[in-house]
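Remarks on the structure that follows.
For this view, one protein chain was removed and the others were kept in their places.
Right, chain A next:
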Amino acid sequence: MEMNLWNTFGAVRPKLERQYLEPEFAPDTGEPPEELKRMAEALVREHSGEPRIRLRAMLLELLLTRGRIGVDPADWFADHLDADGVMVPIREHWRDEARRAMPEVAARCAANSERGLSLSQLDLSHTSPDWRNVLKLGPAGIRDRAEKALETAEDGEAREFFAAVARVYGAMCRYIVRLADEADRRGAVRVTGALRVIAERPPETLQQALQLALLYHHTQELEGELVRSMGCFDRLFIGFYRRDLAAGRLNREQAKELLKFYWTKFFAQTQGKLWGKNFCFGGMDGDGSDACNELTELGFEVYRELRTVDPKLSLRVHGGLPEKVLLQAAECVCRGRTAVVFANDEIAKEMFVRRGKLPEEIADFIPVGCYEPCVMGKELCCSMSTLFNLAKAVELLMENPAPPRDFGELLERYLGLVREKLDDALELTRRWELRWPEINPSPLLSGTMDSCFEKGRDVSAAGTKYSSSGVMCAGLGSAADSLTALRILLFEERRCTWEELRATLKADWEGREPLRLYVSGRLPKWGNNLPEPDALARKIADAVAERINRAPNARDGFFQTGMWSIDWAQRYGRMTGATPDGRRAGEPLSKNLGAAIAKDRRGVAALLHSAAKLDQAEFPDGAVLDVMLHPSMVKGKEGPKVVADLVRTYFEAGGLFIQFNILDVDTLRRARREPEKYSSVQIRVCGWNVRFIDLDPAAQELFIQEAESKSC
């Protein structure tokens, strides 16, 4: 490659970041979106009686072969296709059709959802292709594989499936040729060669491989399923990188530049305002040996230099992970690049085995979405098929006017209620899952999966080896705190009766503020390494996991327990009335595995100890703990080691995923405005301790400035 093509990233970065906001499409390369939309609708009308997977493949083919395209000569990758907004309305129309076809299910779903108890849905947002096959075969290879399979397909459904796969990958090849032609026309010498290769055969160079991964990503999202893992980056691309280096085609700095162009695509798509693309690093191989390579280090180096919120990185940690790799990731975290989640391979492996997966499949463990475990190429984890609000169940528990005899009975009532409502939610999810083939058959995604070829079935028809359905359980901490408070208030201290407490909660603590303050501030809370709330959290989690993990879904697989809540801690909080832990109606629930807001008063070590008491190998849909550290705890040369030691200790104790917040300036500003919500934040100022809220305003301002200077 010519040298003068390089070292442009800094100069073109602003443009790259706006590339999807201000895209340049060549008008003469295809139809404008309105016309595409009209053509798509006509296609749907014309073929409405045909198998939906065929129709869907035709639609994707239409977009790929007729949409307008654009190529930027300054870019190392070509990927602009003007076809947004065509497929989604059609899919949503089909979803509506499905909803209308099962009115009773739809009504029950709506009722559960409106009261903030549960959500049962078809989750098309949490998938990953088999990236290895994408890169090994290329679109032409997958097309050929499907055409060959079509010749010997045994049943009609398989024939439809293979035909659809061949059609979409054939269309993808033609799309790539179109991009290459346009690149030629624009004199886009950076991309032409790579495009020509991957239109016909598997990628050979790093640039070709990245170009293909990018096009695959966009095309799958066009098909309708979000790509929520970009795979294990270091393992997937190391072969290309090493070959390039050996052949003298590329040097390390150039590889970094390619990665910067590539990753900036993902930032440009979201402007850093959505969930972020998950790139996985590190981890063990099938035989337990460490799988890190040169790209592990290079990847984190680029991430640090990019100073961006998207993509986000997962680092798979295990006993044999080199300390310097962990420290490099920890260093990013310490310096405010906190879009890193640490995953524990050892517990994940144990979890896989308990789920009947093969121990060597740990090699292909990827966190999908945020931190939902999945075996790449063998599993669709659909990690948000069901959402469940454990704190809402506490509210429902309090609706029963009959006073419980003792705490044992109360606990059984709660767990019984959770089981009953879970069963209902899972049943509703099954009903949706059965509709997947008619709502969003996915030949492009399925075409990457070996097991779909073996079975001759689309992923929507249980084509993958493991078809799992995740159940996100929100508010574990709030539920444990509530039950703890109930036991103490009703049966130990007898401060109030069942009836009084019911009335108090119904009135949102109105007139009982001293009681609320007492409960909120004085009673033991989850996340402090205290026996009672921790034991109750464990009981709830065990009961939930027992119920969910054995429940079959409607896709020849099983439901999987997830102990996390993401932003549903706030959303479900708004929909949940007052709870016995002192929480007012509408306030947020405990987030993920963590304590209720500001209730982890005994510090990080206690929080980690509490979380590690849960049997996290029973959370196959993931479980994450958020840890907030002040920059003063991790500043200087020793900082990364602090983070690394926290990660290692937590993982040795049984933690599955952990992530950090090094308090950013915005958080500190909020803390200054609302000190009561941030009372647990402690600051160690070079040999002494203060809580942030105890600092006087001038000192707070200094910390704010310090945080500001450290945040990029």
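Remarks
In this section, a residue touches a chain if its C-beta (ideal position, glycine included) is under 8 Å from a C-beta of that chain, and two chains touch if they have at least 3 such contacts; residues count from 1.
Rule of thumb we're sticking to: contacts and distances are computed from a predicted model.
The chain that is not shown carries the UniProt protein name "Pyruvate formate lyase activating enzyme", picked from "Pyruvate formate lyase activating enzyme", "Nitrogenase molybdenum-iron protein beta chain", "Porin" or "NitT/TauT family transport system ATP-binding protein". Across A:E221, A:E360 or A:D694, the single residue that touches the chain missing here is A:D694. Of the candidate positions A:V604, A:M628 or A:V665, contact with the unshown chain belongs to A:V604. When you scan A:A268, A:L422, A:M575 or A:M633 for touch with the missing chain, the hit is A:M633. Which of A:R419, A:K506, A:R584 or A:R648 touches the hidden chain is settled by the complete complex: it is A:R648.
Although one chain is not displayed, chain A still touches it through residues 514, 517-518, 521-522, 529, 602-606, 609, 633-634, 638, 641-642, 645-646, 648-649, 652-653, 675, 679, 682-690, 694-696, 698-699, 702.
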